[in-house]
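Before I ask anything, here is the structure I am working with.
Removed from the display is one protein chain of the complex; every other protein chain stays in position.
For chain A:
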Amino acid sequence: MAPKKNSAKRPQPSTPKPSAPARIVKVQSSDGHILQADVRALLLSSTLAATIKGYDDENKPLEKLEVNNVVGFTLKLVLEWCEKHKEDDPAIAQAEKDKKNIFIPSWDRHFLTKLPMGNLFDLITAAYHLDITGLINYGCKTVANSAKGKSTEEMRELFGIPEPWEQPSTSTATWDD
């Protein structure tokens, strides 16, 4: 079968490197859930990558990573996303960072839009704490898309911004006042 041509618009993962045997480590969430992940997936998080590098530099065996600010349910979502993207070139996510038109690949679109908005909120917060650029990009773009064409009242409801009379006295003004 002929190889598929790359689309100009769509960011493509880099050519997979010759697969090394997967190095699996345990990851513990803030509420004590223990999950397992491939180290290559965890390296998408700059925060975890620094910790892993610390262990490797000191030749210490890495048995368990503790992620203190992400709960089990959200951590599972984060690891699922990282597993899917573990072959990606980190330069792609960095290049997309300042773009106004971010293209969300279909797997990610499906993964992110099926989540209730509350879970998406937790996922973006976790991606921020773990410094996962690609997940932040796609998550933020999904939120931006969800606001498209909504009325003022729908926006207020979606983003949890109280009505002017419910806001503290210092922030009651809207355009009309």
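The rule we apply is simple: contacts are C-beta pairs under 8 Å (C-beta built on N, C-alpha and C of every residue); 3 or more make two chains touch, one makes a residue touch a chain; residues count from 1.
Everything that follows uses one rule, which is that contacts and distances are computed from a predicted model.
Trainee: Determine which name in "Ribosomal RNA-processing protein 42", "E3 ubiquitin ligase complex SCF subunit sconC", "Exosome complex component RRP41 homolog" or "Protein CBG26928" the UniProt entry assigns to the undisplayed chain of the complex.
Mentor: Per the UniProt record, the undisplayed chain of the complex is "Protein CBG26928".
Trainee: Using the touch definition from the top, which of A:Ala22, A:Ala50, A:Ala91 or A:Met117 touches the missing chain?
Mentor: A:Met117
Trainee: Across the whole complex, list the residues on chain A that are touched by the chain not included here.
Mentor: 100, 102, 116-121, 124-125, 128, 136-137, 140-141, 143-144, 146-152, 155-162, 164, 167, 170-176
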